[in-house]
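Would you mind keeping the following structure in view while I ask a few things?
For this depiction, one protein chain was excluded, whereas all remaining protein chains were kept in their positions.
Each chain gets a letter, A, B and C, in the order it is written, and its residues are counted from 1.
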Amino acid sequence: MAHDFEDHCWKDIIDADTLQIYQAYQRKIYVGDNPAVLAIDLYNKAYLGGDRPVKEVDREFSGSCGEHAWKALAPTQRLFAAARRAGVPVIYSTRHVDTRGVQSTNRNIKKLGDDVYDIKAEVAPAPGELVIYKERASAFFGTPLIAHLQMMKIDSLIICGESTSGCVRASTVDAYSYGFHNVLVEECTYDRSSICHKVNLFDLHHKYADVMHVEEVLAHLDGLAQERKVA
Amino acid sequence: MAHDFEDHCWKDIIDADTLQIYQAYQRKIYVGDNPAVLAIDLYNKAYLGGDRPVKEVDREFSGSCGEHAWKALAPTQRLFAAARRAGVPVIYSTRHVDTRGVQSTNRNIKKLGDDVYDIKAEVAPAPGELVIYKERASAFFGTPLIAHLQMMKIDSLIICGESTSGCVRASTVDAYSYGFHNVLVEECTYDRSSICHKVNLFDLHHKYADVMHVEEVLAHLDGLAQERKVA
Amino acid sequence: MAHDFEDHCWKDIIDADTLQIYQAYQRKIYVGDNPAVLAIDLYNKAYLGGDRPVKEVDREFSGSCGEHAWKALAPTQRLFAAARRAGVPVIYSTRHVDTRGVQSTNRNIKKLGDDVYDIKAEVAPAPGELVIYKERASAFFGTPLIAHLQMMKIDSLIICGESTSGCVRASTVDAYSYGFHNVLVEECTYDRSSICHKVNLFDLHHKYADVMHVEEVLAHLDGLAQERKVA
Partner (left out) sequence: MAHDFEDHCWKDIIDADTLQIYQAYQRKIYVGDNPAVLAIDLYNKAYLGGDRPVKEVDREFSGSCGEHAWKALAPTQRLFAAARRAGVPVIYSTRHVDTRGVQSTNRNIKKLGDDVYDIKAEVAPAPGELVIYKERASAFFGTPLIAHLQMMKIDSLIICGESTSGCVRASTVDAYSYGFHNVLVEECTYDRSSICHKVNLFDLHHKYADVMHVEEVLAHLDGLAQERKVA
């Protein structure tokens, strides 16, 4: 269970000089106290075109993460199930279909179906779970998320979803700024571009969050479920 | 003067598939209306150890950007001079030496001299220019920057400084969220790691800002100086 | 048209000592550049029970502003019409019916109809006008309002709606903090309690906004409509 600090998907791409310079960030990583899961933008649009390479689905469905989205589906289901067993809230972000031309990024997008920003059924919110509607990349920007977290006495976040280089990164940086201890679940986080995914995870791991493997997080949540049952 | 949308430092590292997927972001790039220069963290600490490779200066001065910082010094001086001639405000960010243990990122840092967060003399603020003191990566987070920009009727930003993968990125994402059109000046922006610099500039260019070469921005500012002199 | 700085509804309640102390706030009042109208919480709930004293309608419809709401209806219609003729955007705030128990204030509220937070038909948004959904008193808190205003290059606000001592005050204080010049239209602003209305308007006028009479604001907007037609 004890992974090396750099034993992550970025190993094949980060050079030795950078790794040496980034040794200053080495520290013990952990899931924080009283966490919530923050599930970023797991909406239908990310899965459009099916379990195929992004460059194939992209022709028809700009914004789809293709095979990367589909690969993350099973571990994300396990993550949410473990969180719910442990009494850890699962909080979602998505966006309204019509936000008067305001976008998360500069991408040129065409009009899509009305359900593209519904959370994908396989990982959908349970009744009563909080869904935050946002217009920008960060789940904190222009939303009441910080107030809900404060009222729920949440001290740390377990973050997953997409895209690593867009909304996940922006949300994680804001979460760090607000003072949360953050875990990013590697297998439940994805992007359209492999290099962007890896370098952003590398950045986030060293600067703003603890990137952990899903089995480590599941083990922690299972332990928490036991503790809280006893208590 | 007309550069290709992808004619930037990331050319040698971004793969063809990613470039294809990111074609959706192609658009005309430009310096926005009534801009201000936002100079991120041009403090002494970034230059410690001198004009040498980062892995060499890093041993003694963790956080220094070494040769990357020094290489950006001359173009940054030209940028600020052109901005001032055009009546474009130059706004700086830095941090207080003592912020009670609050940091921009998770890096382990040792105690440094009292002047490490003073802006480097060669690019220092002119009398009366605004300096924003921040505790986190973004120049907007926990600071009155947005209020000052609103009061100055600033509509767009010209961003430079360090580090590309830290405070520059966080500030640029926030600026986009607040509704500013952003230009990032490639030659005046730097990082400790080359791969992090390139991939973050790539991300920012496509999603949140127009990465432009310094000569393009200087030409625009010189034109603006002429216009404003006539007006 | 030139009203005295203190010629407002609070005259019968503010004592001479307070007026003397508050002379330090005297200044020229005016409608700012490139304004937008910010219409706070003009939803059906504020009008429930009809044009009767608040203490009568309150028994059945807690939260209604009764006769104060109805009295403001005609001047508010005139204000919006003049704004639209002048090309001044009208921006609304309201709230979602279900916000998971989060409230603007501590008031105990009972479940009401599904349309209580729809904007009252007589002052409803024209097609395409921006409606901000909020959970707290301020139209800025936890909403993307500041980003929309920045993108629309709005420099000042003309504020109206309810309640003076709740959402109008909170929104106006935030608007001042963000750097907007604010006008509050006295005849288009209301509260359930007369004393709270008057003292809050007094506070806001001196500290954060220019309280103006509706005919002054209408005259300004009519002038702006002429100017913009010519231009």
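We take it that a contact is a pair of C-beta atoms (placed from the backbone, for glycine too) under 8 Å apart; a residue touches a chain by one contact, two chains touch by 3 or more.
Predicted model, so just to flag it, every value in this text is computed and none were measured.
Asker: Quick one: which of A:19, A:147 or A:225 touches the chain that's been left out?
Answerer: Going through A:19, A:147 or A:225 one by one, A:147 is the residue touching the chain not shown.
Asker: Suppose we count only contacts with the excluded chain; which residues of subunit C make the list?
Answerer: 13-15, 17-18, 20-22, 24-27, 53-55, 58, 62, 104-109, 136-138, 141-142, 165-166, 169-170, 173-174, 176-177, 192-196, 199-200, 202-203, 206-208
Asker: For subunit A, which positions touch the chain that isn't shown here?
Answerer: Residue positions of subunit A that touch the missing chain: 146-151, 153, 155, 177-180.
Asker: Quickly run down the residues of subunit B that touch the omitted chain.
Answerer: For subunit B, the residues touching the absent chain are 100, 102, 128, 130, 135-136, 141-148, 151.
The rule we apply is simple: only the chains that are shown with their structure count from here on.
Asker: For copies subunit B and subunit C, work out whether under half or over half of the interface numbers are shared, and give different or same accordingly.
Answerer: same
Asker: Hey, which chain ends up farthest from subunit A, C-alpha centres compared?
Answerer: Centroid comparison gives C as the farthest chain from subunit A.
Asker: Between subunit B and subunit C, tell me the centre distance in angstrom, where each centre is the average of that chain's C-alpha atoms.
Answerer: Inter-chain centre distance comes to 39 Å.
Asker: Measuring from the mean C-alpha position of subunit A to the mean C-alpha position of subunit B, what distance in angstrom results?
Answerer: 27
Asker: In subunit C, what residues contact two or more other chains?
Answerer: Residue numbers touching two or more other chains: 146-148, 151.
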